[in-house]
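In what follows, a structure is listed as structure tokens, so that the remarks can point back to it.
The complex appears here minus one protein chain, its other protein chains still in place.
Moving on to subunit A:
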Amino acid sequence: MSDDDHHFDSKADAGASKTYPQQAGTIRKNAYIVIKQRPCKVVEVSTSKTGKHGHAKCHFVGIDIFTGKKLEDIVPSSHNCDVPEVVRTDYQLIDISEDGFVSLLTESGDTKDDLRLPTDDQLLTQIKDGFGDGKDLVVTVMSAMGEEQICALKDIGPKN
């Protein structure tokens, strides 16, 4: 096998909503997985066997990365699971509109205005307070399977 025929070449421009198959036995804690059509972070994996001399199966406990709900699944360990593509993108915060939407600056210089403020209280206060104090804020937006949400915040110093 030579260097340039890696098996992933064809998927070069795959969209962010896609999922990818991966063998269940190789999915570990803290990885992502799709359970019941929801993108989840795996918080617990345990394996058991179908009878002492049977084959291994994996028991996953996942947490929906958007809603925080707990989901579970059992898969034979040699079978494939779907793994979501989870992308995080940093944007600079430009404005917070009164109806609860934020205005973000993309890397290419455009604005992105279709995101709501997060519902998480702590993050919400920090964004509002930081913005109110005139700080320069960068927010991280997490997207997977066609959904998006602000998930983190970084203060890169006061506005000049």
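One rule holds for everything that comes next: contacts are C-beta pairs under 8 Å (C-beta built on N, C-alpha and C of every residue); 3 or more make two chains touch, one makes a residue touch a chain; residues count from 1.
The definition used in the following text is that contacts and distances are computed from a predicted model.
Colleague: Could you tell me which of "Ribosomal RNA processing 7 homolog A", "Exportin-4", "Exosome complex component Rrp40p" or "U6 snRNA-associated Sm-like protein LSm2" is the UniProt name of the chain missing from the displayed complex?
Modeller: "Exportin-4"
Colleague: Residue by residue, what part of subunit A touches the chain that was omitted?
Modeller: Within subunit A, the residues that touch the unshown chain are 1, 3-4, 6-8, 11-14, 16, 18-20, 22-26, 28, 30-32, 41, 43, 46-56, 63, 65-68, 76-79, 83-88, 118, 120, 122-123, 126, 140, 151-156.
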